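As you look at this complex, bear in mind that one protein chain is not there, while each of the others sits in place.
The block that comes next holds chain A.
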Amino acid sequence: MTNSTPKPQPVSQPESDRYWDGLKNEEIWLQRSKATGKFQFYPRNFSISDPGTGEEGIEWVQASGNAELFTFAIVHAAPHMGFVGEVPYITALVQLEEDVIVPTNIVGVEPEPENFQIGMALKPVFEHNDDGHTLLKFAPA
């Protein structure tokens, strides 16, 4: 293996096609339970807050994109050959306004601990890859 090893790409599943397709259009689509009003991430074929209603109990809703930093790490040792050229990079868990946590990267900030405050406001950055995937990353709002 060399430094040109590709990064792992998302292998979309039937229940998540809408999420990944939405990102290509720079839209964040989330599932919400019709009964409880709770959002869930990641997409499933039922609502975990109202399991009895199956697919009928879910609706897709476009998220605002408003988010806060929940936690982060600054990666110095690449965990995969595809990320060797990326270090140091920021991994993060981000809390969307819709009260779900999404795993992501923070971009547009120097990777020093003092540049990140838990709770800082973030906005989405849609990263379109050459292979047709779009990743949802975040930058300071």
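Remarks
What we mean here is this: a residue touches a chain if its C-beta (ideal position, glycine included) is under 8 Å from a C-beta of that chain, and two chains touch if they have at least 3 such contacts; residues count from 1.
Everything that follows uses one rule, which is that contacts and distances are computed from a predicted model.
Taken from the listed names "Transport permease protein", "Chemotaxis protein CheA", "Na+/H+ antiporter subunit A" or "Thiolase", the protein name that UniProt assigns to the chain not shown is "Thiolase". Interface note: of A:K24, A:H80 or A:K123, the residue touching the hidden chain in the full complex is A:H80. Here the missing chain is touched by one residue of A:T5, A:N25, A:N45 or A:T71, and it is A:T71.
For the chain left out of this panel, the touching residue among A:P10, A:G37 or A:G54 is A:P10. Counting over the whole complex, chain A has residues 7-13, 16, 42, 70-80, 82-83, 86, 88-89, 91-93, 101-105, 113, 118, 133, 135, 137 touching the chain that is not drawn.
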